[in-house]
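With one protein chain withheld, the remaining protein chains of the complex are depicted in position.
What follows is subunit A.
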Amino acid sequence: MKFQLKNILAVMAISIVLFSCSSDSDTPVVDELAELTKFKEIANSTHTIELYAHRGALEQGYNEISLRIKDKASGEYIKNATITWIPLMHMTMMTHSCPKSGVGKITADGTLYQGTIVFQMPQNATEYWDLKIDYTINGTAYTVTSIIDVPASAKQRVTTFTGSDNVKYIVAYVEPQLPKVALNDMTVGVYKMESMMSFPVVNNFKVKIDPRMPSMGNHGSPNNVDLTQSISDKLYHGKLALTMTGLWKINLQLVNASDVVLKGESITDVVPASSIYFEIEF
């Protein structure tokens, strides 16, 4: 028990430290790679692309990916590239992409580029993801492609389903990455599948949440705030109340702009869980 508490405190302490680091980033000397761990290098004849993520790996679900482009000849990092990317899932019968953002610079004079990709399914023995990165430097176009490792997440972090409007949706868990016993800020991404290659953000919906602890009588928590879309980042934001540590199942309902529930059920005594949900354990 004490051990558990220590862990929590340690995680909190680390998160405070991390937070204070990022608030220091106004100072001239910036370590762009603080908090980040390199998980992959992809090379072509001219450049090496370094891929970074907070946890040093990708997994099924929403991933924030940072990258740098290193000129093989000069060893310098390129600061003025224009980048696009296409993740592709190679299944036995078909190939498809997934929801993704554009790739942009974090700071104007930095070397780091950043974007997000939602892998709605994991790799398996025969099916895999690869990532194609197209970039242009001073008018010259380059490309690079590599297989990437996307294992299944330990807990459910993304859900794919067909709504009652017959549209296929993907809802992905974004925040909190370090959940606390507190009223957490919660963020998810909501996307729809227009085609095998197009997964745009869905606008003006609502994501209702009902966090529960299945291991303890399926009790819930108070004062959760359903998630609504923010104009700035297009993601859905709300509040998630976690009254204790442990395994929480966040039951979801996706509601469209005219307040129709497209998928998911309210939790009652006879309906202990919704058909769409996330899980977190801490």
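Methods note: a residue touches a chain if its C-beta (ideal position, glycine included) is under 8 Å from a C-beta of that chain, and two chains touch if they have at least 3 such contacts; residues count from 1.
Criterion: contacts and distances are computed from a predicted model.
Student: Just to verify: the chain that's not displayed, which of "Stage IV sporulation protein", "ABC transporter permease", "NADH-quinone oxidoreductase subunit C" or "TonB-dependent receptor" does UniProt list as its protein name?
Tutor: The UniProt record for the chain left out of view names it "TonB-dependent receptor".
Student: Based on the whole complex, identify which of A:124, A:215 or A:266 touches the chain you can't see.
Tutor: A:215
Student: Which listed residue, A:48, A:84, A:136 or A:245, touches the chain dropped from view?
Tutor: A:245
Student: Considering the entire assembly, which residues of subunit A contact the chain that has been omitted?
Tutor: So the residues of subunit A touching the unseen chain are 1, 4-5, 8-9, 12, 180-183, 213, 215-217, 219-223, 241-247, 281-282.
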